[in-house]
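Contents: one structure, followed by commentary.
So, chain A:
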Amino acid sequence: MPVWLLLIAPVATAALCWIVESPSLITLISVLGSVLCFAVCGWQSWSVLAGGPLVGSGLRLDALGAYLALIISAIALAASLASGEFMRHEAESEKLGPDSWKVYYGLFHLFVATMLLVPIADNLGILWVAVEATTLSSAFLVGFHRHHHAVEAAWKYVILCSVGLAFALFGTILLYYAGLQAGGGASLSWTHFMEISARMDPKIVKLGLLFVVLGYGTKAGLAPMHTWLPDAHSQAPSPVSAMLSGVLLTSAFYALVRFYAIAMPCLGPAFLSRVFLFFGLGSLAIAAPFILVARDYKRLLAYSSVEHMGFMALGLGIGTPLAVYGTLLHLLCHALAKSLAFLSAGRILHAFGTRKITKVAGALSVAPEAGFFFLAAVLGLCGLPPFGIFLSELIVLSQGFASGRILASVAAGALLVTVFAGLLYHAIGMSFGQVRRTLPARRPDPRRLWEWMIPAALLLVPLVLLGCWIPAALDAWLSLMARIVLGGSRG
Partner candidate 1 sequence: MKGAILWAQPLLLILAAPLITGCVKKLKAVLQNRQGAGVFQPYRDLLKNLQKEEVVSETASWIFRLIPYVAFSATAAACCLIPVVLAGSALDFAGDLIALVYLLALPRFFMALGGLDAGSAFGGMGSSREMMIASTAEPAFLMVLFTAAVQTGTTRAGPIAAVLAQSGWGAFGPGAALAFAALFLVALAECGRLPVDNPATHLELTMVHEAMILEHSGRSLALLEWASQIKLALFLTLLADLFVPWGMAMSADLASLGLGLLVLALKLLVLILALALVETSTAKLRLFRVPDFLGAAFVLALLGLLSQGVLKLGL
Partner candidate 2 sequence: MNLLALCAALFLGGSLLSLVLCERPAWARQASCILAALASFVLLLESSSCLLAGTAYAWAWTGPTALGGFSWSLTPFSALFTALISGLGLVASIYALGYAEEYDSQAGSLGFFYNLFLLGMSLVPAARNVFTFLFCWEVMTLASFFLVILDHEKAEARKAGYLYFVMSQAGTACIFAAFFLLYKSTGSWDFAAFPAAAPGLSPLVKTAVFLFSLIGFGTKAGIVPLHIWLPHAHPAAPSHVSSLMSGAMIKTGIYGLLLVVCSFLGGGPWWWGALVLALGALSSVLGVLYALMENDSKRLLAFSSVENIGIILLGVGAAMIFQSLGQGSLAVLALTAGLFHAINHAVFKGLLFFGAGSVIKSTHTRNMEEMGGLIKRMPVTALCCLIGAMSISALPPLNGFASEWLTYQALLSGFGLSAAGPRVLCLLASAALALTGGLAAACFVKAFGISFLALPRSRHAEDAREASFFEQLGMAILAAACLILGLGSAAVVSILQPIAQALLAGVVSMPAAPASLVPGALLAVMTAAALAAWVAVRLIGGKPRVRTAPTWGCGLPGLSARMEYTATAFSKPFRMLFAFLYQPTREVRQDCTLSPYFPRNIRYSSEITFLIRDRLYQPVIRALLGISYFVRRLQAGSVNLYLAYLSATLTALLLLSVWRSR
């Protein structure tokens, strides 16, 4: 089965959305395309797990990639389902231009396609191209609302990410050079790098890795390069925010994981863990105060993304097999929880007409369907059982202790508690209490509630299940990926 099959569904959907005129038809095509895409991803993941990596020209899908692809397609499915309500609301409030449906859905699926290119690229250059392409394809989605805030956010997003990624490419070139020096021909394939890694010149790899971490770290939202993130996440339409936070950051982090895996045999764990611990703890420390005194709930969620990406970097920094296992589990759980949070935040935004935290109260009574999922998602993000993040945080922090990085782990724990205090404070204020102001009269159509319940359940159910039960297959998958990352397996 060819690897590029993965890209067919989103590309075709994007093209169809661009051709078709009727909004309802576009919506339908989008949903069908997402389902198809998810199905293909599922199928390919299954065959990867059952029969080893799929290889194509310059493309390769191994267990790690399949994991990411599955996450991307699942979140994309949920987001495209939730887009229907979003677009209807926008249309009713007359914020849409004539081509808006085409532009939105076309770009949306293009965005998905570029992200799906990330896991299947066997080439660090193509990987970079793919990540850069995600920025470009999503820039107009971020600026979809044409008001000045959205434009500002899109500008910052493009500028900062492009510069950051340029440095990532520089790092990649340095690694390429190191690979050339080590002999073995001119190749950017990461499988190739994995083979020659131990022979590469550590000095060059070290420098290259710094640039890579800085570059992909910018895209993944590690502090202090995260500054574009709250703006973009807060201004983008909520389904897009869900994609940005749940998938885009995850893809960038995937790139970091790949480089981590390449550098590991060459540099050894000490240097890598210093770098990742630094950025991880730094992100936690920067995000925590912002979360404590947040004013805008979509920005709040965005900072929570910074925090979680930092936590994952911390997990890589700890670097034991179980820690990597936990980090990858965290990747999945965070994607689920954060997308759910953004999607429900979008509905809260529709119900209340404001993004200010202090102006939202009693969401559970005003918009119970959104309030419930929002609260659940936020509690999940706080790392409480029965949500999966509890488990992954438990694993990662315990490994921090077990590997002797006690001070770092204690600091991370303290920061997590601070973040929890902030998130909970705002979540309580928003979800509970009495409704204080008159609300926009428009209510979501109850007959179309399933359109919301399906994606919400799609995200929440696995999140809850993962907190209590990890199927043996997933357990094996995660362990396999941990081996890939730490150099024990070619996947």
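Keep in mind that, in the parts below, a contact is a pair of C-beta atoms (placed from the backbone, for glycine too) under 8 Å apart; a residue touches a chain by one contact, two chains touch by 3 or more; residues count from 1.
Basis for inclusion: all candidates are chains of the complex that A comes from, given by their letters.
Just so it is clear, the structure is predicted and the values come from calculations on it, not from any experiment.
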Candidate from 1 or 2 that touches chain A, complex-wide: 2
Candidate 2 partner contacts - residues on chain A that touch it in the complex: 155-156, 159-160, 163-164, 167, 203, 206-207, 210, 214, 218, 224-225, 227-228, 230, 286, 288-290, 292-293, 322, 325-326, 364, 379, 382, 384-386, 390-391, 394-395, 397-398, 400-402, 404, 406, 409-410, 413-414, 416-418, 420-421, 424-425, 428-429, 432-434, 467-470, 472, 475, 478
